[in-house]
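Here the complex is missing a single protein chain, while all its other protein chains stay put.
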Amino acid sequence: MNIISRRSALRLIALATTVLSAGALTPVSAQERTSVKIGYALSLTGPNAGGTGITTLPNYQLWVKEVNDAGGLEMPDGKRLPIEVVEYDDRSSAEELVRALQRLATQDEVDFILPPWSTGYNLAAAPMFDRYGYPHLAATSVTDKAPEFVKRWKKSFWLLGGGHDYTSALAKVLVDASDKGVINKKVAMISIADGFGIDLVTAARPSFQEAGIEVVYDKTYPVGTTDFTPMINEAKASGADTFIAFSYPPETFALTQQVQVADFNPKVLYFGVGTAFPIYAKNNGDAITGIMGIGGIDATSEKVADYRQRHEAATGKAPDYWASVITYASLEILQEAIKRKGLDREAVSEEIATGTFQTVLGETKLEDNQLRDLWWAGQWQNGQFVSIAPADRPGASQPIIPRPERK
Amino acid sequence: MLTTTIISGLVLGGTYALIAMGLTLQYGIARIMNLSYGEMIIAAAFLAYVLFGQWGVNPVLGLLVAVPLGFAFGYLVYGLMLRPLVARAASRESLEIDSILVTFGLLFVIQGAMLVAFGSNYTSYNYLNVGIDVFGAVIAANRLVALGLAVVAGGALYLLFTYTLWGTALRAVAVSPRSAPLVGIDVNRAARFAFAIGCGLAAAGGVVISTYQTFTATAGVVFTMKALVVVIMGGVGNILGALSAGLILGLVETFVATYLDPGLTLAATYLIFLAVLLWRPAGLFGRSSR
Partner (left out) sequence: MTLKSFGSVLFFLVVLAALAFLPFYAGEYVVTLMIGMTGYVVLATAWALFSGPTRYISLATVAFFGIGAYTVSVLSETLPYVLVLLAAALVGLVVALVVGLATLRLAGVYFVIFSFGLAELVRQLVTWYEVNITGTLGRYIFLPVTSDGIYWQLLALAAATLLFSWAIGRSRLGLALKVIGDDEVVASHCGINIAGVKLALFSVSAVIITLVGAIQAPRWTYIEPSMVFNPTTSFLTLIMALLGGVDRLWGPLLGAIPLFLLFEWLSANFPNHYPIILGLIFIAIVFVLPNGVLAAAERIFSKRRGVTVPAANQGGAL
């Protein structure tokens, strides 16, 4: 016990000296530097590789390419330092992720670490970012507990809202429509028995209850389900005008096809993650018009349209319509904060928390370390997944309810 | 409701049966526990995707490309990688372990190659996604193709195995690899063919599955596991066993999803599987001694 406490005291002193000297020496070391080391550990293989490959990795690549093409990251003194990337594969394992992050921080001593993909992995990563004093811009983490996390991990930033935000926005869309007499107040919903689906469905139940919406069918299905005929039949028989699936991409795709096969045409169709993927539109063509989902983009924004073009040109694939643009914006925030404060992580974190930034999203400012100006629901209209909620935010499109009948 | 459940259960089961038949041949006759089986399925799915997306070849025609390719691949893999292991194996157990290890390596090689070639994205396309009315139940045409193919392939293989000399030789190898040479059967050749046919079936399964299911380069293990469960339930090396076990599994899943709770389908799958194993350790159609 004695040894341990002495050790931790020693470590505290060491840490304090490092922090102090880092703060004092930053300008000097910045001049000696020839590059900025940016590290990340992503799930390049394993079950998480799918999501990582759509939302996270391409944006990191795009950003690094753009920054380096422009000569590098701009420092406060106007000098540009190219980015040197240190990349690890966590093989979709939390233990590997934690280890890779420690390696980035203590072995490679990178200047900044970019976060992993998904809610769970960002949570697993948060203590590591915190311990080594790196700002953590969690752009793909949906959690209602962000306000608590911000207190626990001071340099963590939560940019994608919580499940409750999404479901209460959805409830509002439905209530507005039923107030107009377009749909009844009954909802049939299914959800995947995995992290995100559960978060959403547990948030949805109270959201709907508050809004006076009756949930007439509410079932959960396991990961890997491919045949939704039983559930679609039940939903069809339930008399609800709204069918909601808090699903993962494979099931979202399967459901989209299977509602067509079953000739199931509820007035509102809302599918979980995956609706915002470009491949979703590519595969299903016109059939998806009117389908709602999480996210959406501001269809009126030229910046977003330009970003989408650059993304496709640089990585060969279109970004998704939800977290991609947020991920990119988080990198822009980091870039700008570095430009203002240099490579001092303490100051950069402070700047991210308090500064105002011009990003692809427009003027962006975090409140209590969270990004709250988000699009909570979107709908496919004219080949774009446009945002429909919050309806009063500039750039929102009008929801089309009931969704147009398929030909 | 009941007919709908039964029919969609059978259709789902058809998919399971289709992917399980190749594995049961490989394990039953060639004695290779092929852990890379699912990756072969996915590889064929990607092939169908490329054929359809790039050249507009419809997946049913794609079968004509994929199945021979799968067969050739299996033939090569057996000759190059597995044959030496069979030759040096001192016992059935040591071959089992070696084949698990080697095909586990192969799993990573195939998966890695697909990741490099196609990335890790979700992949899917639309083909024959129209509802067809079967006794009052609406079923997607592409799934019916899968069921049809499973029944045709299963039936053809069964006939082949039961009524041709060549098929009898293969069965002899399955039953008793040590005594088969005594009656003039070339065990090595038989095993090589069985393994190659298995890969051909995997390719067929992959092409058909790609028409209605989203896949990723890393999704192979799911198919391997489902196929293994079906193979073990049906009895190793037993084509009809695989067919019926696949259908049973499909029915169970659909019934549980409809009448119990969709959340328990997978748990039910494994419970049934365990029950069958405990009740008949050699599978529904297996002989009790191996």
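For this structure, a couple of remarks:
By written order: A and B. Residues from 1 in each chain.
Heads up, the rule we're going with is that contacts are C-beta pairs under 8 Å (C-beta built on N, C-alpha and C of every residue); 3 or more make two chains touch, one makes a residue touch a chain.
Keep in mind it's a predicted model, so treat the numbers as computed, not measured.
Interface note for the absent chain: among A:45, A:207, A:257 or A:275, the touching residue is A:45. Residue A:91 is the one among A:33, A:65 or A:91 that touches the chain not shown.
The residue from A:33, A:99, A:154 or A:310 that touches the chain not shown here is A:99. Against the chain not displayed here, subunit A makes contact via residues 7, 44-47, 87-96, 98-100, 102-103, 106-107, 119-120, 123-124, 126-127, 152, 193-195, 198-199, 202, 220, 222-223.
Against the chain not shown here, subunit B presents residues 27, 33, 81, 84-85, 88, 90-91, 93-94, 96-98, 100-102, 104-113, 115-116, 221, 225, 228-229, 232, 236, 263-264, 266-267, 270-271, 273-274, 277-278, 281-282, 290.
Keep in mind that, in the parts below, only the chains that are shown with their structure count from here on.
For the pair subunit A and subunit B, the distance between C-alpha centroids works out to 37 Å. Listing the residues of subunit B that touch subunit A in their complex gives 1, 4-5, 8, 11-12, 15, 111-112, 115, 119-126, 129-131, 137-140, 212-218, 222, 253-254, 257-258, 261-267. Contact residues of subunit A toward subunit B in the complex are 44-47, 49-50, 52-54, 190, 193, 219-227, 229-231, 233-234, 249-250, 253-254, 257-258, 260-263, 274, 277, 279, 283-285, 317.
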